[in-house]
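The structure that follows is given in the form of structure tokens.
Of the protein chains in this complex, all but one are displayed in their positions.
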Amino acid sequence: MSLIRVDDVSFGYTADRRILDGVSLDIAAGDTIGLVGESGSGKTTLLRLLLGLERPNAGSISFDGAPLEPGNGPFMRQFRRQAQVVFQDPYSSLDPRQRVFSIIAEPLRSLRIAGDHAVAVASALAAVGLDPDTAKRYPHQFSGGQRQRIAIARAIVAKPRLLLADEAVSALDLTTRVRIVELLAELSKDMSLLFVSHDIGVVAALCQRIVILEHGRIVEQGETANVLAAPQHSYTQRLLASVPRLTLKET
Amino acid sequence: MSLLRVDSLSVQTSDTVLVSNLSFSLAPGERLGLIGESGSGKSLTALAMTGLLPRQLDASGSVLLAGEEVIGGSDRQLNTLRGTAVAMVFQEPLTALDPLMRVGKQIAEPAARRAKRDGTPIMGGALDATVIDLLLEVALPDPQRIAQAYPHELSGGQRQRVAIAMALACKPDLLIADEPTTALDVTTQAEILGLLDGLVRKRDMALLFISHDLPVVANTVERVVVLRRGETVETGLVADVFAQPRHDYTRSLLQAARSFDDALGGKR
Partner (left out) sequence: MTDITLPSPPTKAKHTISLTFWGGIVLVGIHIVLALLTLVWLPYDPNAFTGGRLDGASLSHWIGTDRLGRDLFTQLMIGSRIALQVGIGAVAIGALIGVTLGTLSAFASKWLDDALAATLDILIAFPTLLIAMLVVAASDTANLWSAIVALGIALSAIVARLTRILVKRVLVMDYITAARTSGSSWGKIVFIHILPNIWPTLSVNFALQFGLAVIAEASLSYLGLGAPPPNASWGRMLQEAQGTVYSAPLGAIAPGLALVSLAIGVNLLADGLRDQIDPTRRNR
């Protein structure tokens, strides 16, 4: 039973330029999927469509069997309880004028989630490995990696079934990147994960399935191990050949 | 005789030390990588090589470029070095080019300047031909059309090639590249790195390559200096340092890089 089903979706802001063309995708409970593409592939747009921030021009997106209706308030509240997102830039995804507690608690308030918010926030902070007194401070007092953890805490506080990540580690240092990837791997034991990235190495380390997007179309998808070992499409092959490897060339 | 010799370079503000006691040297035709994460001081080091540090920062120590002392050098003195002995390529192709000037003209400027300094000024048709040659050298197809284009009409990869062409126009002995492919797509990155590699060999230039990306550095340079918060952590041949890191920090960096590299190879 799929959590999210994308059925032949197309999207473009203008009639002549299609950003996404006939994309179909299935996200089931327990999946960790990596969506790989370069700039202009449409991966960010697909993410926005999945979040209900835009409507597709053609095709449909359904959640738990029901089609996504971005205009329907109560439906979207239900949907957003289940699907949350972490963005790329840790410096612009947190409101600089709000304390961390407010930032993390916002989904609880806006989605009208019952229960003790203070407890939920504390447990989210613990889950991402941050001190409880992080909640009293402001975002600028933290490093990029810590801010990303705060962003993740915000995304998981409502206990969603699906976590969407838009280049969530791309802006981080290498050593921090590894730690955040480990965190996401840990969290993905309890929720499905759709990880959008241009970095195949990270996707390979984190995701069970991989989907390759080129110019708005899915050119290849499958189990990560299989696709990496034997890429079928020429673009996938070119992509994999371009990734710099640690094994040194003969000089 | 080294082309670039850095001796105990320190860069600081009134209350913080940003780079401390950095020393390394680069012979003509040699390739050196500066590896560091954010806050390591690697970009500041690159700027210090040509005396381009922001005014609030103080530099001490010695940077000998082609025999001339850069630290404390006057602008006039340094200007003769910049654009002849050394040229730089920056990370962000979008901001490295003047948005209001055609690309051809932006390449023509340093080319003309270099020719004038050599005592053989070129203008008009000869200058245009030089620009076209440079565009071909950076593997840009249809160079006549590109020369007439504005930066926003080109892709990121094309812009970076133009930036490299501008650097080559100076006929430098030393090319400093500060994260030249970080802002580019993976496939474009591979092309630009290949281009840089070929050009550096062909023109026998020295290369100072700054990056946080270990696999990229591994495939581009012969020696590395690993920086952390302004301090040198480890130096040596890239093959040695990467195979047998001595310092804990280097080890953690390599471990991180290796985990992703292994995942690509199929191990998880």
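Each chain carries a letter (A and B) given by its place in the written order, and its residues are counted from 1.
Convention: a residue touches a chain if its C-beta (ideal position, glycine included) is under 8 Å from a C-beta of that chain, and two chains touch if they have at least 3 such contacts.
Bear in mind the structure is a predicted one, so any value in this text is a computation, not a measurement.
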Which of A:Ile4, A:Leu94 or A:Leu184 contacts the chain that the document leaves out: A:Leu94
Full-complex contact with the absent chain, from A:Gly34, A:Pro107 or A:Gly201: A:Pro107
Option from A:Ile4, A:Val85 or A:Ile156 whose C-beta touches the chain left out: A:Val85
Residue of B:Ser43, B:Ser62 or B:Ser252 in touch with the missing chain, whole complex considered: B:Ser43
On subunit A, residues whose C-beta touches the chain left out of the figure: 51, 53, 76-77, 80-81, 84-85, 87-89, 92-98, 106-107, 109-111, 138, 140-141, 151, 154, 171
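Here is the rule we use: only the chains that are shown with their structure count from here on.
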Rounded Å distance between subunit A and subunit B, as computed from the means of their C-alpha atoms: 34
Parts of subunit B lying in touch with subunit A, wherever the complex brings them together: 37-38, 156, 185-190, 193, 212-216, 218-219, 222, 238-239, 242, 252-253, 255-261, 263-266, 268
Residues of subunit A touching subunit B in the complex: 38-39, 144, 173-175, 177-178, 198-202, 204-205, 225, 228-229, 238-249, 251
